[in-house]
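With one protein chain withheld, the remaining protein chains of the complex are depicted in position.
Up next, chain A:
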Amino acid sequence: MTSRSEVTPWWRNRRYLPWLVQGAVALVIGVVVAFLLTNLLLNLTARGLLLSWSWLGQPAGFDLAETILPFDASLPYWRAMLAGLVNTLRVVIAGLVGATVLGTLIGTASFSSNGLLRRLARVYVEVIRNIPLLLQLIFWYFVVFLALPNGRDALQLPGLVLAKSGLFLGSPELVDGVWQAPLRFTVEFGALLTGLVVYTAAFIAEVVRGGIASVPKGQWEAATSLGFPPLLTLRRIVLPQALRVIVPGLNSQYISLAKNSSLAVACGFTDLYSVSETTLNQTGRAIEVMLILLGSYLVIDLVISALMNGLNGLVQLRER
């Protein structure tokens, strides 16, 4: 046997073959990428459009409707895009929390002993996940939020005003027909957040339902026979086991939510995409702006993925 393996030609040798195949594939990919890049650079040079980043430091010249970071038109473009990124992160983080809570509630509701609750959960999931998100955002913004009363007719509670221009907290007061308050959420933010939460919750509910269904029925029965009430069974026995199935599924839903937040421009929210579009229009640097956009969403999604993978490691069974 040893003598035969010594004469095996290299192209049939199992020690080299995988490397050869991998190398060939890498070479092909390398050549294709190099071709695409040179093609891009050649065409850009021919049109006088070489990549340049100096515009990032020039004054933006436009205002933003709402920002957490202080911003005005004299600040440079990179500050505008950063303010947009912070707005995106704000809606993504709030959306993740909201969608998780709502999705878990609906997902567990489909195991309720109450038939009405169970059916409502099913109807919710089937209706919401079968309507495109863009339509839902336009519905929330134009039909629901913009139907709120304006100015003096706004819904007023002590320390809280809900008007067409947004939700005002603290001590809102009407100045020249416009509500002012220390803390405020615009209807654009509200519509986007509601749309993202409601839409993503339907998918998360299905992930949660799948996770709970994956726990053997015997676990429920065993807990019941030990005298556990249903809610405690769910919390202490079933959910910890279901999480192992739920977490990987949640990861992709979270990533979708982050990407879907770029539909903000449909309801007038100044997110990263909206600011980028204004920047693109004013500077004409389409490729650079697109690269920044692609990079930003990629980083956001990779961070979400990394966090979820860490969480996944925590909830998996630790075998000793």
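Definition applied: a residue touches a chain if its C-beta (ideal position, glycine included) is under 8 Å from a C-beta of that chain, and two chains touch if they have at least 3 such contacts; residues count from 1.
Please note the rule applied: contacts and distances are computed from a predicted model.
Going by its UniProt record, the hidden chain of the complex is named "Amino acid ABC transporter substrate-binding protein" among "Cytochrome bo(3) ubiquinol oxidase subunit 3", "Xanthine dehydrogenase family protein subunit M", "Tricarboxylate transport membrane protein TctA" or "Amino acid ABC transporter substrate-binding protein". Within the whole complex, the absent chain has one touching residue among A:45, A:224, A:281 or A:316, and that is A:281.
Seen from chain A, the chain kept out of the figure touches residues 47-49, 61-66, 73-74, 138, 142, 146-147, 150, 164-165, 175-178, 187-188, 265-266, 268, 270, 274, 277-278, 280-282, 284, 286.
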